[in-house]
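Here the complex is missing a single protein chain, while all its other protein chains stay put.
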Amino acid sequence: MSMNISSNMGVDNDFWNISLQGELDVSTADKLKEHLHSLADKKIMDMKINLTNLEYIDSTGLGVMIGILKKLKISNKEIYIINPKSNVKKIFTITGLDKIFKVEG
Amino acid sequence: MSMNISSNMGVDNDFWNISLQGELDVSTADKLKEHLHSLADKKIMDMKINLTNLEYIDSTGLGVMIGILKKLKISNKEIYIINPKSNVKKIFTITGLDKIFKVEG
Amino acid sequence: MIYETIKMEITSNPEYVGIIRLTTSGIANKIGFSIDDIEDMKVAVSEACTNAIKHSNDNVFYIKYEMLENGLTIEIQDKGKGYDIESTIKPDLSNPKENGLGLFIIQTLMDEVSIESKDKEGTIIKMTKYLGVDI
Partner (left out) sequence: MIYETIKMEITSNPEYVGIIRLTTSGIANKIGFSIDDIEDMKVAVSEACTNAIKHSNDNVFYIKYEMLENGLTIEIQDKGKGYDIESTIKPDLSNPKENGLGLFIIQTLMDEVSIESKDKEGTIIKMTKYLGVDI
């Protein structure tokens, strides 16, 4: 019932590599929001969010990602959702957000 | 939140081999009670209760074991508690029952 | 028919939603739901609790689990400000928004959902999942 975030620049300095671990809900969404916006403030580029170790997501987490995507889209940048667990992927699918984000794996 | 019991006769037919798996509490104690008494009804001999896979025990489980031990003691038979997890062992220790049962491992 | 129930009253703190998910999964597991169904119910309950915490303006909310023979009914209630159910709009994919997904997700994941809300009296959302049904 907590969430950890780690992030770094991708190899060619052309995307942000972000990994989430734990549960992304109303108690942890603000932490993610601040983290992603601080990255975007440093440099606007694609974000690859690795969800391999994310156990849970709901609309509060989706809301954060939609918010940051809007910011990125202005500069034609994308959010990639990497390797979500089946329960997490399901939430992207039923909301149709798998068509807005680039879901991989 | 359930418990499974498996049992068989030891190699030389001189003890009962019993394995518990899951959680032993008020909802599962009766199941154990019936099982152990039915073994004792078949043959009174030592019981080796393997707790390697028992995640939880409380006084309802201890009560069952004390009850069957009394039956065995009449014929000078013992109950061996084999390989309890640390949280399970602690309940035997704080109640002093580690001195009544033969706790091993 | 009177069903067995587990009722909870919880201070409106986002930190407790994870605890409610744990309780929900324990109850659903006991009833015999599949892992996938349990995941669905955890999300639906979290969405409803999140709404009570974020929107009701009350500092406490309530959950009632009702064990059916063939499923589980979960009711999340607050005695807060209430809202006009008719005026909430459906999510629009061509223009995704940060909010407005919660009720849609609940409706998608549960078999039956009903909402009652009254101005200044609060909101009750009642959701049921049936065993071994997939719609």
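A, B and C are the chain letters, set down in written order, and residue numbers restart from 1 in every chain.
As a convention for this text, contacts are C-beta pairs under 8 Å (C-beta built on N, C-alpha and C of every residue); 3 or more make two chains touch, one makes a residue touch a chain.
The structure displayed is predicted, hence computed values, not measured ones.
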Residue among C:I27, C:I74, C:L101 or C:M127 touching the omitted chain: C:I27
Note that chain C touches the chain not displayed via residues 4-11, 13, 15-16, 18-19, 22-23, 25-27, 30
Just checking the interface: what residues of chain B touch the absent partner chain? 1, 23, 25-27, 56, 58-60, 62-64, 66-67, 69, 87, 90-91, 94-97, 99-100
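Methods note: only the chains that are shown with their structure count from here on.
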Where the CA atoms of chain A average out and where those of chain C average out, how many Å apart are those spots? 25
Where chain A touches two or more other chains simultaneously, the residues are none
Multi-chain contacts in chain C: which residues touch at least two other chains? none
